Each structure stands twice: as C-alpha cells, then as structure tokens.
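To start, the structure itself, in structure tokens.
Note that one protein chain of the assembly has been removed; the remaining protein chains are unaltered in position.
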C-alpha cells in the first residue's frame, strides 16, 4: 500500500464517521414527525369541526416539531461546517462525536414530552420544559466540546481553521443557544405560561445577528 | 493543503449535503409504510372474510401510500438531476435545501391524515385533502426556489446547466404539480366525493407529457 | 469543467442512486424488528411462565422477521453485485430501481401481516400467506427487470458483465425464488397448515445449490 493509497484510506475512515453522523441526524430529524400522531376520530364524529378541533389540539406538538426540526437542522449545518476543517481523527474525537449524537438522538423524546404538555393545562407544568431545555444544554455543551477539541492545535485534527476570533464566536454561540433556552425557565413562572415558549423563538434571530456580525467583521466565506 | 486537496474537501462538503438529503428522502419514503397498520383481528374473528374486510378498509391508505411513494420518489429524482449540476454551495443553499427537506419530512404525516379520512364517510371532509394539497404546494414551491437559486448565474453554484428553456420548463413543472393538486379541491365539491382523489392521478401522465415534449424539442440527455 | 471532472460527476450521480437504494434497504431491514412488539404484561402477571407464554406467542413473528431479514439481506447482496457492473444510468433505470425499492419497502407491512396470522388459528387463513408471497413475486419480478435492463447491451449501462450464461442464471434465479414461494400456496391446503411455512425454508438451500453449480461451471469470482 503506497502512501497515497494509505492517505485515501484515512480519509475514507474520516468520511465514514461523518456520514454515520449524517445518518443519525437524518433519522432523528425525520423521526420527530412520528410523534405527531394522525388524529383518529370515531366515524360518528366525522365532521369538519371535530377534525379541526383535534388538529387544533395538535398545534403545540406541531410547533414543538418545527422548533426541533430547525434546531437539529441548524446543528447539522454547524456540524457540517465544523467537520469541513477536520482532516484527521482519533478515538477521543469519535467518542465526543458519539456523545454529541446521543444528545441529538434524545431530541425526538424530549420534543415529544415538550409537545405533549404544551396544552393549556400542561403549560403549568415545569418538568417538560426543563427536560427539553436540558436536552438543548446537553447538545450545546457537546458542540462546545467538539469545537474546543477540534480547534485545539495540539490535537492536530483540523486544517485551514477560520480566524481564532471566529472560532471563539462559534464556541460562544454553542453555549449561547442553551443560555437563551435556559432563560425560558424563569419566564415560565410569569403569567401567562405560554410566554416561556416564545422565548425559544428568540434563538433564531439572535443567532442570525451574531453570525452576520462575525461574518461582516472578518468577511468570512463559509465555503472557502 | 494543496489546492487540489482543498477542492476535494469542498466537493466532499457538497456531497455531504446531498447524501444527508438522500438519507432524509430514504427515511421519509420508508416511513410512509408505517402508517399502514397491520389489521389485528380478535381470534374469534379469524375468518378470511373478516380479514379481507379489514384489508379493504386499508385500501384508501394503501392508495395514499402509493401516491406519496411515487411523489417522493419523483422529487428525489428531480433533486438528483438538479444537484447533478451543482458544483458549489453556500449557506443560503443549505437553508433552502433544509426547507425543501422539511416539506418532504411532513409527507408521512399529511399522507397519514389523507389516508385516514379517505373512507366513504371521510371523503366528505375537505380538511384532510386541503392539508395534503398544501404539503404538495410547499414541496413544489421549495423545489421552484431550489431551481431558481441554483440556476441563477449570480450565485455561481452550477455548471453545465441545461438550455435556459429547459430550466424554465423545470421551474414551471415544479409549480404545475401543486396546481394540478390544487384543482382537486374545487373538484371535491362535486359528487361523488372520491372524484377529487382521481385528479391526483393526472399528475403522472401530465408530467410525462411535458417532460417528453421538452426532451424532444431540445434532445436533452439526462446523463450528459 | 474538464472531461475528467465531468466523468467524476457522472460517477457521483450513479453512486448517489446506489447509496439512496442502500439507505432504503437499511431502513426497511431495520424497521422489520419494529413489528415485533415487546410483550407488556400487567404487573399482577409478572411471572416467568406468563412472560415465556407471551414470548411464545411472538415466535411466529420472530420467524417471519428472520425470513424477511435474510431475504432483504440477500436482495441487497444481489443489488450490490448487480450494480457492481453498472457504469452509467438513465432515467428509465432510476424508475425501475425505484419500483424495485417499492417492493422492498412493502416488506415490513407484508411481513407484519404474515407474522400476525401465523398463530395456530391464523394458519388456516390463506390471505396473509398470499399477500406475503405476492410481495416476494413483486420483488423477484423487479429484480428480473433490473437484470434484463442492465445486462441489455443496447442500453450501454454495464461493463465487465459476467458470462452471458451466468447472467441468464441470475435472471432465472430472480424468478425462481418467487416460484418456490408460490409453491407454498397449494401446500397451504394440505394439513397441517404450518407445512406451507416450511416451504419457504427451501429457498435458501436451493439458491445456494444453484449459485454453487453456476460458480463451479464457470469458475466465477464475485469480486473480479
């Protein structure tokens, strides 16, 4: 086996880890929809009104599904961008990545609990919200670990990393998302209880602003 | 990292986005079958007649499954063809593609509702049909966005695109499928109500005709 | 885009079709296990005897699962071998392959019905067996179509195909498996009814014999 071929094999091993992660992401993001069960009315209740009513009951689940879909989609993109710099791997990286995947795999479950208890009555319960937020914190923390471990030059895993200031932005952002979600817990004590759910929606514009600012400051090109 | 290697990395990043999309497509198309539950008779009803009766009740679900299977399969092929021209990516493309995948991921749910209420009694309900058609409209619109964004030379994403007239055909077709499905909504007000379901079947021959015409006019070779 | 790069793109498009098929195969083969539901006893029935009894009731489902697992696994291998010769693709091949995947995707459903009615009482029903056998026939026929279409030199899809005699063996075998399964239908009229289930088990040794004979005759090396 010549060195060129050997290099190819190493690259394939790295790609395999990445494509395995992609498969886990793809399954987790698609399984989310399974939690939204089709409402099954008894035939004597087959009226437009009854159906719309049961679809209305599904609304909090659908909102929960959408939030989680965009979160997982966003985390996939960050994973995609981050591993764009990776040129090597080691056992520790495999484990950190596996723990990151664990945090993603738990999302259909925590989204399920979160959606199930987002009904008017369920909104007074703090536990579903706390479970969901803890899941996000777990993802955020593992992402922070991934960024730290990969960008650490000692580990010799990455090449062509962006400017250190941008790596710092990425690491801060990994922790900022959970911080915003954590905010929703104290907010959940304020009436009306559904306010806490709207805190989540702050995540997307805030992340956008941070990203744009960082992009502008350093004229960063994601694909270079 | 030499430029050749750098180029390879960019290509892998692009491939990763495509293979992630494939995984989502594959899971969505396979999950469709999960909505068709195996009929579970009580043991005292274990007769051929009873089983055939409950399989008969499954028929609308099976028809719904088949329509959605071929729709998703067809959309996968269009995605396959479209990304055959793509040689670069940017963040915006990742997002448009993610929204396109969202529209695909919703299909098992909307197909489920559509199938559940395609029974003789359920056919009088408009909501399941409307939900299903809206899902198709969402897919069609996102596909149109994908074609527009990728084929726009300003974005420098594609190479060797087919003749502009053919790109226009592809974009029109992306919107035509939802238009045919939308037709089924007024038709659903005509008796008998199952007529609206048959409008769907027009999609496949109409798309074939359009494709063949465009192919003939420009002698387009899909694999070149 | 130079011709070399162009060639690479075509190859990736082909690989994409193959990897999409693999994902569908992988999901279908893994979803099979979902039909085997964990027996949930009431707490007052938590005895070893009760649990073993309900696991005993699962046995026909487990046998059905195993038969389908090895069938799908086997069909994946044939697909793997067959597409090892493919160097080009066209739209028609995409469609034939999609129909082949449809026949695979239906397996968790038909295996579910087959397993559900393989209880002592259910064995007297012919419908579940017929549905299952029809699914196998559908797979076999599509596989035959794939072999015919790919091996037809007019289509210019394959290179380094095995000796025509071996292609013929492969095509016959694609139809032979359904033929053996069809045999189980007349056998199901003979008492005791579970005999029909054992006909299936003939498939694996018969296919082995045919393969070995063909291999010996032409000293065929699968990986060359």
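Order of writing sets the chain letters: A, B and C. Residues in each chain are counted from 1.
FYI, a residue touches a chain if its C-beta (ideal position, glycine included) is under 8 Å from a C-beta of that chain, and two chains touch if they have at least 3 such contacts.
This structure is a prediction, so every number in the text was calculated from the model and none was measured.
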Full-complex contact with the absent chain, from C:55, C:165 or C:202: C:55
Residue numbers in chain A that touch the chain omitted from display: 1, 6, 9-10, 12-13, 16-17, 19-20, 23-24, 27-28, 31, 34-35, 88-91, 94, 98, 101-102, 105-106, 108-109, 112-113, 116-117, 119, 121-122, 124-128, 131
Interface with the unshown chain - residue positions in chain C: 15, 18-19, 22-23, 25-27, 29-34, 36, 38-40, 43, 46-48, 51-52, 55, 69-70, 73, 76-77, 80, 84, 87, 159-160, 222-223
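FYI, only the chains that are shown with their structure count from here on.
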Interface sides of chain B and chain C: same vs different residues, half threshold: different
Computed distance of Cα centres, chain C from chain A, in Å: 36
Multi-chain contact residues (two or more partners), chain C: 23
